[in-house]
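Apart from one protein chain that is not included, each protein chain of the complex appears where it belongs.
Chain lettering (A, B, C and D) follows the sequence in which the chains are written, and residue indices restart at 1 in each chain.
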Amino acid sequence: MKTKDSSNPNENSLQAAEYVEKPESQLKVMWETLRQNKAAVVGLIIIAFLVLIAFTVWVSELMGKQILPYDPNYSDMSKAFIHPNSTHWFGTDQLGRDMFSRILDGTKISLFVGVAAVAISLTIGVILGAVAGYRGGKTDTVIMRVMDMMLAIPSILLAIAFMAALGKGLDKAIIAIGLVSIPEYARIVRGSILSVKENDFVQAAKVIGNKSSRIIYKHILPNVISVIVVRATLGISSAVLDTAALGFLGLGVQPPFAEWGDMLGRARGFIFTAPYTLIFPGIAITITVLAFNLLGDGLRDAIDPKSRIK
Amino acid sequence: MNEVLMDIQNLSKHFIIDTNFFGKPVTALKAVDGVSFTINKTEAFGLVGESGCGKTTLGKILVNLYRPTNGKILFEGKDLTVLDEEKRRSYCKDIQMIFQDPYASLNPRMTIGDIIAEPIVINNLLPKNKVEERVIYLLNCVGLARHQRNRYPHEFSGGQRQRVGIARALAVEPKLIVCDEPVSALDVSIQAQVLNLLSDLKEEFGLTYLFIAHGLNVVKHISDRVGVMYLGKLVEIAPKKELYANPMHPYTQALLSAIPVINPKNKKERIILQGDVPSPINPPAGCRFCSRCFKELDQCKHHEPVFKEVSPGHFVACHLYK
Amino acid sequence: GSEGSTAPKASDTLIYAQGAEPRGLDPALVDDGESAKVMSNIYEGLLKYNQDSTKVEPSLAKSWEVSPDGLTYTFHLQEGVKFHDGTDFNAEAVKFNIDRQLPPQVTEDMPYAPFVYGSVKNVEVVDANTVKINLTSPSTPLLNNLAMIMGAPVISPKALKENNNNVNQVPVGTGPYKFVKWEKDQNIVLVRNEEYWGTKAITKNVIFKFIKDNSARVVALNNGEADIIDGIDSTVVKQITDAGNKIFQAPGMNINYMAYNASKKPFDNSKVRAAISQAINVPELVKSLYQGYSEPANSILPTFVEGYDKSIAQVSYDPTAAAKTLKEAGVTSVHMITYTNPRPYNSATGQSLAEAIQGYLSKVGVTVTIDSFDWTTYKQKVKAGDFDLAFYGWIGDNGDPDNFLNLLSVEDPTMNIARYKNEQFNGLIAKGLTIPAGADRNAVYTQLEKIAATDAAWLPISHAQTLCAYRPNVENFYFHMTGITPFAGVAKK
Amino acid sequence: MLLEVKNLSTEFKLKRGIVKAVDNISFTIDKGEILAIVGESGSGKSVTSLSIMGLLQKPGRIANGEILFKSQDLNKMSNKELKKIRGNNISMIFQEPMTSLNPVWRIKDQIMESIMTHMQISKKEALARTIEMLDTVGIPSAAQRANDFPHQMSGGMRQRVMTAMALACEPELLIADEPTTALDVTIQAQILELLYRMREKFNMAVLLITHDLGVVSEAADRVIVMYCGKIVEEADVRSLFERPLHPYTVGLLQSIPQIDDDSDERLYMIKGMVPNPLNMPSGCAFSDRCDHSTERCTKEIPELREMSGRKVRCFLYESESITCGGIGATSASVGAMEGGLAIK
Partner (left out) sequence: MLKYILKRILMLIPVLIGVSIIVFLIMRVFSPDPAPIVLGQHATQQTVDAWRQANGLNDPIYLQYFNYLQGALTGDLGTSYYTKTSVTKEILTRFPATIELALVAIVLASIFGIIIGVISAVKKNSIFDNAGMLLALVGVSMPIFWLGILLIILFSGVLHWLPSNGRIDPLLQPIRVTGFYLVDSLMTGNMDAFKDALRHIILPASALAMYSMAIITRMTRSSMLDTLQQDYIRTARAKGIDENRVIVRHALRNGLIPIITVIGLQLGSLLGGAVLTETVFSWPGIGAYTVACILKSDFPVVQGVVLLVATIFVLMNLLVDVVYGFLDPRIKYSKKEV
């Protein structure tokens, strides 16, 4: 009996399989690789720390408790411009508000704007990119042409114009920043879909009788998702920078919210009298952005499309 | 003598590779250009030819990955090319494909169990609770262990992956399997395992194969009849023994002689072809092989030879044979 | 060609750094302070202000008479004056300049035409050197208006005709300096008018440089890239003096105020308005926000303007009383709008001011939501009127008390942002216009100020001082309270 | 003796452990000889050749051994000295003709670069030589094609260009790392024939690396079989194909479908698969795939033994007598093979 015979290699490969590591999910593999990357771990720790701060501040605010050293929005004019000391670690600003508390409070805003803006551009961008990439043809042309148009305008100008049109405010900033980065996501998603589409396994999925929708959802997107995750992580960092830029230009959030870019913009008048009002928000922005960049880079290495998707 | 499973008539596939400003095609690549042959039930039809001659393209047309530019595919008497997408898909079940690259043909995000189960599930072949059982059965058939079904493709070697690919193709109980160079990416010592598996399965399930390869030795081992392709066209078809004993087309002769023999004692006279395979974008006029042919006649440059039966079951397209 | 040869040298060049670029240099077409500083060196009007006050003095007009009914003004012009383009200055030129700002020629983008010439009926050329201005109704401020740098200066009619009635880019006046060139966003270069009819300017070249950032202007001054800078605030004074530079400080003709929306509940009630005012410690606020470079406002009028009276005072700081009144009135939250940028009367930005007041109000149990906008948008929000409290300010145009106080009487919500309505007040305003300058007239304005204070229509916050800084080798520099910087008398050693 | 490799070991230090890609191998090549190294993917063939050339990349390093080229140890040479030998005395052609040429350089420039580096001749002469070389390797209208970029040529032509480049300075030793694997059968035949011709013409030695036993049998004089970084068998080509000794070699030979085999029998299979280099079996690396494996095989690593002019690394051949006995099992197959490689 031939089948008996062919169970021979079966046994062998069983033995051979002993060498293979235990079953692992892709996520776990990614996590393992990520852990090898020191920089990414540092980024992750910083992010965890920032999230913790933001979350604690937020929750305590909801519960009406004050856990920051001072009310970040409380101005005591008699205490304006106190240089950093043991009671006001980062000093106070022009209105006598505690900079340390404001910086911590600002974490909440920056993270929120970053994540929310990315959520917007991600959702719209992924849908547009997926449709363009999979449908191809005219749909692709139309969508990508519109994206090209948006890309042809420097995003910061576009965001400023949106802000000027929409008016100031956290929600508006989120929308403006979210809208301007849609094309990037659309492009990336489209690109990766096109490259994944070329893979034999997508063709195989078609041969066994899958419908297009299922192919996109079951075979293409899961293989693109890691690219999207990386892009989104890096996207948060640029969203945080954009928020700061809008704040700096005086277009950011409504007062008295402690937004880092806004703080920086206002500190500009005092660069010599109170340089610390400028230094600390700048450091806060840089660290946050750096953390997301570190993580994003680490994730990119971890998923290394060359070794995994292809 | 045999029942015909698939009758391919004058099949062509032209890829548009350049369009003018208004989107009208100006250059076409004739990957497959008017190919006709039949595949009988339960036979293995070997297809050989050099890289780029259109073997994969032909295979992909048969499994509905490409729409043919021209021609008919009669499958059990029914022309598949005239069906609409929905109906065409219902035939997918019957014609499956095994891909060349075992590394690229499995979705890296799915466990092999899911990969094998997927065709059963989406085609509603079995009730849900029976699927698992069937997957284990299929795994067993291709020589994989049942406990491996929760693993991901990257945990397997090339040979094992190729087995998964085979199991996936078998899952829908197809009538015809297009095997596109299923062993060329594998190590020598693994090749034999997969080739044997394919022969065993063929017998066990009464399968029909279109077996694509670029080397004649592998094809010879597995096929009943062999077709030789050159630049998008078939140049010769014959039963295996006949072809190897009596290759008629000069190209087939060269191909056969080019294969190194593992026996230093019988070093044979080689036919070394000059030059390279021309581009399918601008194939030579007349006989496409004439630019490299060592037996070229005057008319070869101008007249395309007809593909005709020279002896029973032996077809050839060459002016040498009247 | 000529630019190269007349390239200015450092020793005879004054570099004045200001925060923004002028809108243009046609006095009829612009309305901004940055333009005024440059124009005041190129142009002259019939009259000019005294260096230390807003008293008018002869300029292109040697003398003038006012008819007893106050409806006809006759001016006798300086003779032998030439415009920078060589054409003659005469009565025709004066008429040409005023006519372009009167109906039917006036266009909607001449922002000061209605203000300066609103009461003018027509202009008559009596002879080459005499011109008569007829009014439709008496207007005491007219003389002061004619000394303004907006609307009033006399431009070469030839230049106007040649440039499509717009000399924004090619100003031609009679003043002590001539326009040389304007590098957009960088600088404007002026050169001494060697044919000037009066005392010629001391320094040969004047360059106005535009540096947006306060601190950058300070750096520029300290690095010697500028001789004089303006628009600085209190925070940099020490740094400037430490570097050996000097500070010029003078009272400013402006008011920085918070307005209540008197057209809406609960601020249609003067008690509530007063209670809010009571809750705010204005002197403390002004001191820490402006560090001694703005004076807390006792009245709407700056102290040196006619009609100001020492006796006037706003409601005094009393948070307890305020809290009580507000609680009774049920005021727990208010909606405040403000602007994001600094303004001449509020160097600390509207936003900081709003936040400071938010702090005070939180102490009396009122939560404040602040919406802040850039200035353009803000003006529209103010006009739309969807606010309880708003911040604004006013820069005096001509030193006349009417220029400040009529803001509370007009209908236009972009002026009277408090939407304050008081018939008695409006009556007094109308009366003030017709009375000739003097004690009688001043009494009217004192009364108006009192009404405004007791009614608490605004909370006057501060009068910003003019703060400039200059290098120690600059002499005789002054910044006039109307916001102009004539350089003719300024020397550089 | 042109090249003598003694006890060469090359390893890669990876985070997960050390890969001994080449494990203590020794061999020699004589002038004008074609020595083939065969073995499965990952058996260390390329690493051997790169070690000889001194082209190993970062995590890799020669852990031990000597590489004597005309009695000079290449491994001890300075980079500068090595450079003089590379491309001049020893040349190399690579597996992937598609990617081994610089895509942005004209092919004449790439060949000339090699010539100008090693020969003190003018540009003009170098160009002339380039065209001559291209002509020699059978590029039609060489002077014209010399101006082409690599992408304008087919795979076979590129491999010929590679060969021309390698031969431009008339090396004494040519290392050809799978020169035909990526090519079509008909083109492969062209290239093999070219190599053969060039060997005759320049009388150089060739180290031919391949995994295709067919190529070996057609082209080589002597053969080394590698498995998992070790030499398992060495013999002249005739005796190897007539009478393979090591079970791995035997298995390889039998598992390949033969063109001149007309039987419909199943192919012989070597069971299992190549072990993970990080997780080698403790004994003989082939022990878990071997039909003749004993207890001992899984514990001890056999020596490479010299045996009537050839070498083999297997306990089956510990002593001549055992060999004869041991062959009992294999002799049938070997015998059968002579008749045409059938096995059951």
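Methods note: a residue touches a chain if its C-beta (ideal position, glycine included) is under 8 Å from a C-beta of that chain, and two chains touch if they have at least 3 such contacts.
Just so it is clear, the structure is predicted and the values come from calculations on it, not from any experiment.
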Checklist entry - Considering the whole complex, which of C:50, C:367, C:414 or C:473 touches the chain not shown? => result C:414
Item to check | Absent-chain contact - pick from C:53, C:87 or C:187 | outcome: C:187
Checklist outcome for this item: Where chain C meets the left-out chain, the residues are 3-4, 7-10, 13, 15, 23-24, 29, 31, 108-109, 111-112, 114-115, 166, 168-169, 183-187, 189, 207, 209-213, 215-216, 219-220, 222-223, 225, 374-377, 379-380, 383, 412, 414-415
Checklist entry - Of the residues in chain D, which ones touch the absent chain? => result 53, 55, 58, 79, 82-88, 91-92, 94, 96, 99-105, 113-114, 117-118, 149, 151, 162, 165-166
Checklist outcome for this item: Residue list for chain A contacting the dropped chain reads 39, 145-146, 148-157, 160-162, 164-166, 237, 241, 244-245, 248-249, 261, 264, 268, 271-272, 275, 278, 282, 285-287, 289-290, 293-294, 297
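We adopt the following convention: only the chains that are shown with their structure count from here on.
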Checklist entry - Count of steps on the shortest touching-chain route from chain A to chain C? => result 1
Item to check | Chain closest to the assembly centre - both centres taken as Cα means | outcome: A
Next on the checklist: Where in chain C do residues touch at least two different other chains?
Outcome noted: none
Checklist outcome for this item: In chain A, the residues touching two or more other chains are 2, 5, 8-9, 13, 16
Item to check | Contact footprint of chain B on chain D as seen in their complex | outcome: 40-41, 140, 154-157, 184-190, 192-193, 211-215, 217-218, 237-238, 241-242, 251-253, 255-262, 266-271, 273-274, 289, 341
Checklist entry - Can you list the residues on chain B that touch chain A in the complex? => result 60, 63-65, 89-90, 92-93, 96-97, 99-101, 103-109, 111, 118-119, 122-123, 140-141, 143-145, 148, 150-152, 154-157, 160, 165, 168, 171-172, 193, 196-197, 199-200, 203-204
Next on the checklist: Quick check: in the complex, which residue numbers of chain B touch chain D?
Outcome noted: 50-51, 157, 159-160, 187-193, 195-196, 199, 214-218, 220-221, 241, 244, 254-267, 270, 272-273, 275-277
